[in-house]
Structures are given as C-alpha cells and as structure tokens.
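Have a look at this one before I ask anything.
Moving on, here comes chain A:
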Amino acid sequence: MKKEKILISGNEAIGEGAIQAGCFFYAGYPITPQNELTAYMAKRMLQEKRVFIQAESEISAINMVLGASAAGFRAMTSSSSPGISLKQEGLSYLAGCQLPAVIVNIMRAGPGLGNIFPAQSDYFQATKGGGHGDYYCIVLAPFSVQEAFDFMFFAFDLADKYRNPVMILGDGFLGQMVEPLTVKFQIPNSKYQIIKKDWALTGCKKRAPNIIKSFYLKQKELEKFNLLLQKKYKTIKRRETRWQEIDVEDARIILVAYGTMARIAKGVVRKLREKGKKIGLIRPITLWPFPQKAFLKNPKARYLVLEMSYGQMVEDVKLALEGDKNVEFLGRAGGGIPTEEEIIRRVK
Partner candidate 1 sequence: MKKIFSHPKSLRKIPTHYCAGCGHGIAHRLIAEVVDELNIREKVIGIAPVGCAVVAYDYWDFDCCESAHGRALAVATGIKRCRPEKVVFTYQGDGDLAAIGTNETIHAANRGENLTVIFINNAVYGMTGGQMAPTTLVGQKTATTPYGRKVNLHGWPLKISEILGLLKGVVYVERVSLHAPLEVLKAKSAIKQAFLNQIQNKGFSLVEILSACPTYWQMSPREALDWIKEVMIKEFPLGRIK
Partner candidate 2 sequence: MPKISIDKERCKGCLLCVNFCPKGLIKSSQKLNKNGINYVEFLDKDNTCLGCMQCAIICPDCCIEVYR
C-alpha cells in the first residue's frame, strides 16, 4: 500500500477517501459549505474514469445514487443541511430498498436557509431516520481531516455489508478546515464491486430476474419486511457502535461531544487535566447507533454535553444514563460555537 502526506481540506479529503474506497458514482448539487467536495469529485472522478454528474437538484442526485447502487456500484452524494432535507425522500427509499450508499452532510446553520456557518443542528434528522418510515441510517462523525478520509472506507464497507445508507455527518468547519492528511492508496481502480452483490441489477442472464423495491402491497408482507429491517438494525447496534473516550474512568465530570465540538472539548480536557481536574471526554463516532455503552463505565459522574445546536444529542445521553439528573448541556448554534472559555466556566 502506497502512502503519501498531503495538505488538504476536509471536503477534499472526503472526496479522495471515497475514491480510494472504490466509489464509482458521484452525483451532487452545489451548496455551501460542501462545494469543494463536489468540485473535487468533478475533477478526480473523470481522471479515474468513473462517473460524476452535477444533477439538476439534490432530489435527483440521490435518486441517481439509488440507481447506481441498484446496479451494484459504490455510489455517493454530498450536500449541506437544506440540501439534505431534500434528500430525505431518497434516503427513505434507499433504506426501504436495502441499498448501500454513502451520503455526506457538511452541516450549516438553520432552520430554513439559515446561513453558511458551521452547525450541528441536523443531529435529530440524521440519527432518527429523517425521512418517512421506520428506518435508520448509520451515522459517522469524523472530527479531523484524517478521519474524514479514513471514515469513507468504513462508510462504504458498512453500507455494503448491511445494505443500508450510511451518512457522514460533518460540519462546515470540518469541511473547510485544512490539515495534513496521510493518504492511503489501496483500492485498485478496476475493482469496484468489493463485495459480491448477487441482488444487483445486471440483466437476468442465467438467473431469475432481480427486483429492487420497497413496495409491499399486503400488510403482512410489509410488516414482515419491517421486522427484517429491525433485526438488521439490532445487529448493527450490537456490532458497529464506536466511540472514543479520554480519561473517563476516574473523571468527576465528563464532556460529551462529537465532530468539531469534540476537538474543542478535547482541548479543554487536556488543559484542565494538567491543572489536576478530574475531567474526561466521550466522543461518539457512530451517532447512530449511539454508543450507550460508553456511559456505563462511569454513570455517576457529572456529564456536560456540548453541541453546536440547542440540544439534540443531549437527549440520547439522557437515555443512555436513564435520566437527566447528572446531565447538563451547553450549546450554541446559528453560527456560534461554544468556546474553550465558556466550557471551562461551566465545568468549574
């Protein structure tokens, strides 16, 4: 495996990660702050003789991804909050058709058009399904440019393994931030079908026809299918939950944060530990499935949940701790981010 160190933005790292992970099809629509990703794919996908389409809308882009995925290829789309709202129809169909796909949301502030500053206000939408019906997307939250790149392999593998959409949930900060990245070149360009997909649409040569659908006219059939999905989600919860923890065991206060917010929280933990404060950090990496187990280690500690929103993940933390007695929240949104000073003030 060849390795190379480069200086690159989070958006571009996601693009290169997808390419190295064997993404054959990308469709997108311009929206700030993820435009560098679409532009990067426009350049690189053609260099690699793969497919790039600037679609006429976010809705069209995700349905193109649905088609490419149904054809058996690794496919992705990316957008930012208002665009992701438009993609919810497609996400529900992807989940209902059991199709793998990767969707990147570089979140901006809302609601409505909001503005283009970074935010984490789409947590509910990302982790609770988002579209109609009983389904979940697997949601990964990178917190560095390196993770943004690395998680693309993880995302495509999970999507294929479980035949389920996977969302990369970043924010405008992560997308725009430039950091050194170690690029791992590992997928030979010709081998796009990494996992054998005997369900894919390839023409019914020497086999019975394949049908990709989410439609079950009869009540019992649909109920049976839903139970199958629920079983799959249970397996994902059991096997794929990831998180990072720092100094949790002896901590009196534990910060909980993901993505960009976790970088700031990490700095706070380091600073206060140096001063002897018993403080730790839990950083969920999979937002769905939510790492409930992470909270079992030290359930009596004081928890401070930090978000670039007005309190979304905090609800999952309260569920994990079976109550809100020891859970506090500090959050800002609309472009504001809780600062190190604000957090330290709250901790004390």
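The candidates were selected such that all candidates are chains of the complex that A comes from, given by their letters.
In the analysis below, a contact is a pair of C-beta atoms (placed from the backbone, for glycine too) under 8 Å apart; a residue touches a chain by one contact, two chains touch by 3 or more; residues count from 1.
In this text the structure is predicted, and so the values were computed from the model without any measurement.
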item: In-complex contact partner of chain A, selected from candidates 1 or 2; value: 1
item: Touching residues on chain A, where the partner in the complex is candidate 1; value: 24-25, 27, 51, 53, 55-57, 59-61, 63-73, 75, 89-90, 93, 97, 201-206, 209-215, 217
